[in-house]
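Excluded from the complex is one protein chain; the other protein chains are retained at their positions.
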Amino acid sequence: MSEMWINMGPQHPMTHGLWNLRVKIDGEMVLDVDPEMGYLHRGIEKISEDRHYNEVITLMDRCCYVAGFAWEHLYILAAEQALHIRPPERAEYLRVMSDEFQRIGSHLMWYAAFVQDLGLMSPFLYGMRDRDLVLDLFQAYTGARLTYEYMRVGGVRNDVPPGFTDRARKVLDWLDDRYREYDALCMGSTIFRERCDDLGILKANDCVAHGVTGPMLRAAGVRRDLRKDRPYAVYKQIDFDVAQADAADVTARYLVRMEEMRQSNRILRQVLDWLDHHPGPMMADNLPRWLGAPYAPIGNEGYLLKRSYPKGTGFSAVEEPHGEACAYVVNEGALHPYRVKFRSPVFSNISAARQYLVGYHVADIPPIMGSVDVCVGEVDR
Amino acid sequence: MEAADLERALRPVLGDRLLGVEPFEGTAGRVRFRREGAVDLFRTARDTLLFGHLTMVGGIDWVDHREVVYVLWSDTARQYAILSADVPADDAHIETASAVWPSANWHEREAWELVDISFDHHPDLRHLLTPDGYVFHPLLRSFKLHEPEELEVKSRHV
Amino acid sequence: MSSATLYSVSYALAALILNVIGFIIPPIRAPITNVDVVTVLAVLIFGALLLAASMLNTILLIWWERKLLGRFMDRRGAMHVGFAGLLQNFADGFKLFRKNTFQPAEADTLGFYSGPTAYMVTSMILFGILPISSGWNSGSLPLSLLLALAIFSFAPLFIFVSAWSSNNKYSLMGGMRSAAQMIAYEVPILLAVVSVVILSGSFSLTTIVYEQQNYWFWGPLVVALIVFVAAMLAEMERIPFDLPEAEAELVEGWNTEYGGMLFAFFMLADYLRALVGSILVVLLFLGGWTLPTWVPSAATSFPLAGILWFMLKTYLVFGLFVWVRASLPRVRTDQLLRVGWNRMIPLALLSVFLAAALVTVRCVPVFGCVPSAGA
Partner (left out) sequence: MTEAKTSDGENAADNPILYVARPMATAARQFAKSLRRPSTIVYPYERLEDPRFRDQVAVEPGRPIGVGQVWDNYRGVHALNIATCISCNLCAFSCPDICIEMVTVPGDDPKHPKKCPQIDYGKCSYCGFCSDACPEGCLTMTTRYELSTPHRAEMVYSPQKLNEVFRSKLPMNPIRLELPENEDRILLDPPLCIGCNACARDCPTQCITMLDVPRPDAKPGEKLPKRIWKEPVVNDSDCVRCGTCISVCPKECLFWGSRP
């Protein structure tokens, strides 16, 4: 066969989401790749300019559909900085709890999709099944399984219901056992190791140069986790370790994510203990929970009045399950944010695709892209 | 690292191309510079100040002018820094950062198509999120949300 | 063993039908009860019965896989149509049958349509050769094992033809992979079979089964069994060797462009081949329709007992394939070929030597020394 370009996407089993990977192949070898994004571009940054501060939260859940809480948290932190609001401590703990459950949920989703790319069929179902337990917990206190709309500028919507923490601990116990099962299915399998070792290598230098963050960077031996390096919310009070591996290949990324889930369990146990013993308010003072921080009632005829808030610019960065996400919110004192800009980790991770795909086999593309953990919702926004 | 440190390090290199460094909560500071000093600033930030990681590049449309915002991360200082440069709206261009940080490539493509800021010497300035041949720049204030634009878009691959 | 073979049954049926017709319309009685006419009709009936049996079994096999796989995955599998979903596959088949058959632009019409048809037909022929039980068919083909394997190895040609003519890059890559894979795994299969042939001294499947009345061949030939099962997985294109249709990167591999009935052909033929593969394992290594001697004779003396035990073994062997599918990832092309040429062939050669040694010393260590029939 001579060289040819094939389009893996936008409707292709390899693309988890809607994007297109153009691959130049010679036989089974990959010569060049060219990712094409934009099939899922909804203009969230533009729509945000037309919404009240709290209404943007509904968009954040749809930004990354497997890690909605992380994006809510990201936006909320930036908006609170732009509006000069401090949330109460219990709200911060609840946010951290949501974040970490979301990390487990997102990693389980990744696990399911990743093993499916390798042709492993039953772990796909196991991952989805166990993720459902996490979603059940979300549903218990937010009322929705995917689009939570739980955090508010200045706090969170409501407290967890009674009995929630015990239930959550049971789920954590269950998950602890499952992680062992996942390892038996993957790391215990010679075929898995044959497929994934020395695959998709992206060394630390290339990672930094191409803006690759998150588990991919930590799998390359760089110890970098914003929860440790730049603690937001209450991560400073919590004891946990940063997962890290050195091989920089697909196996290393698998190990890092698995270890992160175990660390999330550890964080969650501490947070649940704290929540049991420290009741408190959910919202900062004098903030209605539904309309947006600069309280902006409207008359029946669209007649706007506002309380003026001082101008400000907010910048926040959180360690999202996929990597490092940043938000930049400009508040010009109006009802709506003047400009909202998000930095999606997967955006950068995909942009380096040429570095870690070229030179491998066509059959290696799905596991490598699986180990990147692509979420197109947040790439295209 | 604080704003004063940044100013001390950057002033000798940039001179009056540095407009000032203001403190910014949660970061090392916000560096305002003229676009003529972009290349020198990028190189100094990466090589001297060890901001090895370009986190994002974004554009803001202030109607009369546009602002390019760069966010950097340093693994040694474990801090973010923000660079921002104003470019006039009728002549919005600035030197690319992708020669210094390859990660700027896609971010600049995005800023180019959405906020209409052109990046000189960019290796691959193509549409990323919007279709090829799309003539509008959605994140400009003049692009109204509620008035859908009619446009015939050619497909990317023939 | 029972003397009523499937062919004799169909011959009797044909004779009965023709006689009844002749009884109703006396003038044509003499010409249509001619032996030649009866034979032709008997062959047709024989074919129809075989077709029905093979299709039913294939569909049952798909159901079996769906149910088993469901439990492996902590779910239920098909359960709505019919009892426990038994009729689900018929429903799926009717759906596919009703669907429009389409052909991509610039696809080669001849290859596009003849590929799946030939694939299906050759797979069905296989079923006619295999002796399901002593009374199933005449079983008198002296080289039935060789014939079965020869027909079994037609598949890469037809797959490649249909892949190439569907004018799709994924199909082409899948076809190439399929051809490479099947050719690589023909050799270990044949070598593993050679050790069986050495031990039994015959190329006839019926003889091979009868040779196993004292001991099944999997004991002395366990290496050959492993090689045969692994290579059969590759021949059947099932996980972990399903690269030709690896859906993660090749969409559906060589049948990407097929839909409707043509896809159903591929699907059915695939499962038919899986059925034949399981049957071959049972015939060659697990004693066919016979049971160990310590089993009370009541278990084997009722009518159709042979078929029952045979099918039970076949479905259990296929369950093993499903188990493998449920727990292992897919390998890569180069790894597959490396395993095929570097591991499977030496192992198969080893088992050939082992079989030869066993026959030479006329002694089967596992089950004690018995007079070897092959010598």
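When the chains are written out, they are named A, B and C in that same order, and each has its own residue count from 1.
Here, a residue touches a chain if its C-beta (ideal position, glycine included) is under 8 Å from a C-beta of that chain, and two chains touch if they have at least 3 such contacts.
What you are looking at is a predicted structure, and each value in this text was computed from that prediction instead of being measured.
Shown chains touched by the hidden one, complex as a whole: A, C. Only one of A:32, A:89 or A:132 touches the absent chain when the whole complex is considered: A:132. Between the chain not shown and the residues A:22, A:262 or A:311, the one that touches is A:262. When the missing chain is restored to the complex, the residue among A:81, A:106, A:189 or A:371 that touches it is A:189. Across A:34, A:55, A:89 or A:332, the residue that sits in touch with the chain not pictured is A:55.
Where subunit A meets the chain that is not shown, the touching residues are 51-52, 54-55, 57-58, 122, 126, 129-130, 132-133, 136, 139-144, 147, 149, 157-158, 161, 163-164, 167, 170-171, 174, 179-181, 183-193, 197, 219, 223, 241-245, 252, 255-256, 258-259, 262-263, 283, 285-291, 295, 297-301, 303, 305-307. As for the chain not pictured, it touches subunit C at residues 68, 70-76, 79, 323-324, 326-328.
Convention: only the chains that are shown with their structure count from here on.
For the pair subunit A and subunit B, the distance between C-alpha centroids works out to 24 Å. Taking each chain's centre as the mean of its C-alpha atoms, subunit A lies 48 Å from subunit C.
One inter-chain figure worth recording: subunit B and subunit C are separated by 64 Å, centre to centre, where each centre is the mean of the chain's CA atoms. Among the residues of subunit C, none is in touch with two or more other chains.
Per the touch definition, subunit C reaches subunit A in the complex via residues 69, 72-75, 169-170, 172-173, 176, 239-240, 242-243, 246-251, 325-335. Those residues of subunit A that touch subunit B in the complex are listed here as 7, 36-38, 41, 43, 45-47, 49-50, 81, 208-212, 222, 224, 229-230, 313, 315-317, 324, 326, 328, 330, 338-339, 341, 343, 347-348, 351-352, 380-381.
Of all residues in subunit B, those touching subunit A in their complex are 24-27, 52-56, 58, 60-61, 69, 71, 73, 75, 78-80, 82, 101-103, 105-107, 114, 127-131, 138-139, 143, 145, 156-157.
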